[in-house]
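Complex shown without one protein chain; remaining protein chains in place.
Going in written order, the chains are labelled A, B and C, and every chain counts its residues from 1.
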């Protein structure tokens, strides 16, 4: 059975102290998809009023991890293998949302894509585009 | 005239609060190169005793930025355009060092490569390999 | 004024002999988008009956270039700066289609995303996902 948004968030918070630091929230998940958010926090602002690149990368990584966890059985694991980010626009000093999609769930590798969105409604803008691949350790390997 | 390690660290600390949070240090710079370090801190440890991926990405980004600042005249700027990281090994719970090299310094784009190193002496191991490109806003554009 | 599919194909064929070799076709363009195709050709088949990685990369690069040309005034140029491809599935021995979208058209850099599709109708499958960035030389620079 797959995990709920609350279960995914609990797993990520326990595994990534930084996720809690930045206020990372899992808004919704379904197999192959996750929508996550970092609420605006003055602490994350760079001079110039924008959100830092490392914050964007951390959010994207956590969003892809959430989408993978929501696609697997409970107890599964995933380890980031590659992450590539293109920074498109400076995000506004506002909430940052990440929508992650699983492009392929293989037996040993999962491939994901993330859109980082800033602003609401008509002002919503994609500020970064991210792809990532994740190694999926098999149960047999985890046991050894 | 190019910047010293102390000057580069001051610039990065003022621009990236997260750099101070993780204890980011610029150990040495010269045009086209920077060596930086994140000292071991239990706060950065993930379950399993390893350092998080976002921490590694933040260190790599700051190291490339340091190498570029050390290659340009004072007052120059650089904005991350693309960052791609391959995670090779889980880093040990120890200091993490980044050695960044500028592969090409163009007029408008700089390309860098980073090796993230964990451990000392014979135990030193490359734990991640990173490439990045940075847009270099021209003086004329900055003024406008 | 922007270019038609026929004009974009002529520009690419004259600039990339390899495009003609593989039978590259521009099916449709509009500002920010291009759909291109490589018809099935036994020459492109690898042992195992699949299309080679370099063929997929060549098609993706040409598709992004087409989408950018279709977004700019006549006479504009673009030079590939970075290309990153994730291979998801082995393509079938059949036509290969690339749908390229411009994620951001800046003054000096354009960012694109491509989906490589194999098969028709219900059998259509994304076989690779590609992102790329392209430097856009300014008219002033081209003149110098």
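By definition in this document, a residue touches a chain if its C-beta (ideal position, glycine included) is under 8 Å from a C-beta of that chain, and two chains touch if they have at least 3 such contacts.
Computed from a predicted model, the values in this text were never measured in an experiment.
Participant: From the list C:9, C:25, C:82 or C:118, pick the residue that touches the absent chain.
Facilitator: C:82
Participant: Go through subunit B and note every residue touching the omitted chain.
Facilitator: Its contact residues with the unshown chain are 84, 86, 88-89, 103-104, 111, 113, 126, 129, 131, 133.
Participant: In the full complex, which residues of subunit A touch the absent chain?
Facilitator: Here the touching residues of subunit A are 81-82, 84, 108-109, 133, 135.
Participant: Please identify, in ascending order, the residues of subunit C that touch the omitted chain?
Facilitator: 14-18, 43-44, 46-47, 52-55, 57-58, 61, 79-87
In this text, only the chains that are shown with their structure count from here on.
Participant: Fit subunit A onto subunit C over the CA trace and report the rotation angle, somewhere between 0 and 180 degrees, nearest 5.
Facilitator: Rounded to 5 degrees, the superposing rotation is 180 degrees.
Participant: How far is the middle of subunit A from the middle of subunit C, if each middle is the mean of its Cα atoms, in Å?
Facilitator: 28
Participant: Could you work out how far the Cα centre of subunit B sits from that of subunit C, in whole Å?
Facilitator: 33
Participant: Pull out every residue in subunit C that's touching 2 or more other chains.
Facilitator: 84, 133
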